[in-house]
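Written out below as structure tokens is the structure these notes cover.
Removed: one protein chain of the complex. Kept in place: all other protein chains.
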Amino acid sequence: MADVKFQTISKTFGKFTAVDDVDLEVADGDFIVLLGPSGCGKTTLLRCLAGLEKVDGGRVFIGGRDATDLPPRRRRIAMVFQSYAVFPHLKLYDNIAFGLRMQKEPKAMIRERVESAANLLHIEELLDRYPSQISGGQRQRVAVARAIATKADVLLMDEPLSNLDALLRMEMRAELKALLLRLGTTTIYVTHDQVEALSMGDRIAVMNAGRIVQLDSPLVVYDDPADTFVGGFVGTPPMNFLAAKIAANGASQVVSLSGGSFPLADPAAGALAGRKLTLGIRAEAIVVEPQTGDGLIEATVIVVEPLGSHNLLTVKSGDDLLKVSTPPHLFPEPDSSIWLRLEHRRIRWMDAESGRAIQLAKPSAPAE
Amino acid sequence: MSRGRSSALSWLGRFGLYGTAVLVSLFILAPIYLMTLAAFSSQDDVYAYPKELLPRHLSTETMSFFIHFGGVLDALQRSVVVAAITLALALAIGTPAGYALARFAFRGSDTLRLSVVATRAFPIVILSIPLAVIFIRWGIDDTSVGVSIAHTALALPFVVLTTSSVFAGVSPELEEAAMTLGCSRAKAFVKVALPLALPGLAASAIFVFIVSWNEVFASSLLTLRHRTLPAEVLSLLEGAPLNFRFAGGFFLMAPSVIVILIIRRYLFTMWGRVLK
Partner (left out) sequence: MTTIAQDVTLGRRLRRWEVLPYGLILPTVAYLALFFAWPMAQAFKLAFQDGGAWTIEPFRMMMNDANFGDAFRFTMLLVVVIVPLQFVLALAMALLINSKLHGRGLFLAIFIMPLAISDLAAGLVWQSILTERGYLNTLLEHVGFIDQPYIWLNPTKPNQLLFAVVVAEIWRSTAFVMVIFLAGLQGIPHEYGEAAEVFGAGFFQRVRRVILPMLKPSLQVALLFRIIFAFEAFAVVLAITGRAKTTLATEAWKWQAEYFNSHVAAAYSALILVLSLVSAGLVVWLLRTPKEQMLR
């Protein structure tokens, strides 16, 4: 068991800055997900923690020790690779026992640990086989079993599910989460799949261009993105972003969008009047009304995608293209007009130029 | 095109393909077969005409004549020694370089690779002559060591390129995984990379052996009284009787053919990336 600390870590490859002055603290027992698109630096950061890459700046601490200059084998970590890296020339038993044998543990202990790890991953029947004789999904289990058998302080996982097909991926996700919950090891998990990130981590560190853009629990990352990048990257479908302006209209204030306007319900947002804003709102936070009314925005239906549990509408409102989620029985015709009400509690305000979220005083939360 | 006509044409095309393949195969196999036949014919059959085309009277007379010919047995031994030394030396020196080229992107790796490839453009002719002069000065002319040195210089580029290709075929993540499981770099190499690269390395080693075994130009120039087999055969060629030529040719040809049949699976692992 150990906590992990990244202190102003930077790593460059030639002219390319992969990790740009990153600070991150992971508490003992925490499950943190590094999420981001390809090239954002998440895998590089993980490999710096593993010792497979040398940092160009900053220091790495594992369990309170400065591990920056230590080789991987002295860091008390275990790693699951994207390609599994299961040794083809060894039987599954020897694969899982590998780390323990390197530590020169007694045979009896090795057998016990290997079997219990294999049991946890449901591959105890296959221990005598070679990796070429089992499926990709089973090889993935071997990789995980091999990592947990050593009972390392920190578990590192580099996109372990991305090579599985969609159905298997979903099953393994749940299984892996249950397993890791049970083990309670400090885990750092890298993925580009935001569904995986949302479903698995205690906290998500969203990364972009070598920096951590937001570090929060999945719910907060989903509901309160730090900027338009996070809002657009996390969630299916991505968050809707609309150019907006707040102006006074007599005694009240009005939000003007390209396709219409509605009264501003949140008084705290009144301070944003006159600024160039981006309004962010999730597809499921937009309610479709069958006919026009006060405070509604008009839109034209372009495509209706029935997804079973709900329908996903693509609609055009003025210059904006929006995704709207509706209950499954609502089936407007393409080219028909509908009216939208934006749930004011789910509206997020971003600065139009920087894309960063604007923090407003929340009525129920204590001031920052 | 009607179906009947197209299937007839494709049948003809298939037949043509097979026919060509069989013809080429015959062209390749016939001389090997005939040489073997000639080497295992009796003393009389060697000079007989027309020659027997079927293995009816096999005999080891010709082969034993060759082996017991003055100097041949010693030359044979020397060829084996030289090839073995070359193999060991070339592999010991070249494999680390091949590993370095495959695993590390260091400054100068491209230059090294290019230089190594460029050495192939230099004919063995231009290497052997100064070496002959240099070895006389050093006192190692006419020795197996000298020939081994020259052969290693020839084989080294090949070893570097093929071991680089072999190691590139072993995923670096495997060694990384070993390092996270408690291995140092060296241990990860020994426990993971080496076992997986072994077949390709063995094939390279065997190929180096055969190249040294076959080499005749440098060997002839670098030896006088302690010749390797090809050099010995070459020096005895003028005026050599037919049975000597038959047996000699077979002796030089047979190991090569056998070796290729054994390592042919690994040829493409070795050559795969060398040729890009």
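For clarity, chains are labelled A and B in written order, and residue numbers in each chain start from 1.
Throughout what follows, a residue touches a chain if its C-beta (ideal position, glycine included) is under 8 Å from a C-beta of that chain, and two chains touch if they have at least 3 such contacts.
For clarity, every value in this text was computed on a predicted model and none was experimentally measured.
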- Query: Which listed residue (B:Ile67, B:Val190 or B:Leu242) would be found touching the missing chain in the intact complex?
  - Reply: B:Leu242
- Note on the structure: Logged for chain B, residues touching the omitted partner chain are 13, 17-18, 20-21, 24-25, 27-29, 31-32, 34-35, 38, 47-51, 53, 92-94, 96-97, 99-101, 103-104, 106, 109, 112, 115-116, 119-134, 149-150, 152-153, 156-157, 160, 185, 207, 210-211, 213-217, 220-221, 230, 233-234, 237-238, 242, 245-246, 248-249, 252-253, 256-257, 259-261, 264, 267-268, 271-272, 275-276
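In this text, only the chains that are shown with their structure count from here on.
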- Query: Distance-wise, how many Å sit between the C-alpha centres of chain A and chain B, to the nearest whole number?
  - Reply: 55
- Note on the structure: Seen from chain A, its contact residues with chain B in the complex are 50-52, 71-73, 77-79, 81, 83, 85, 87-89, 98-99, 102-103, 146, 150, 156
- Touching chain A in the complex, chain B uses residues 171, 173-174, 176-185, 187, 192, 195-196
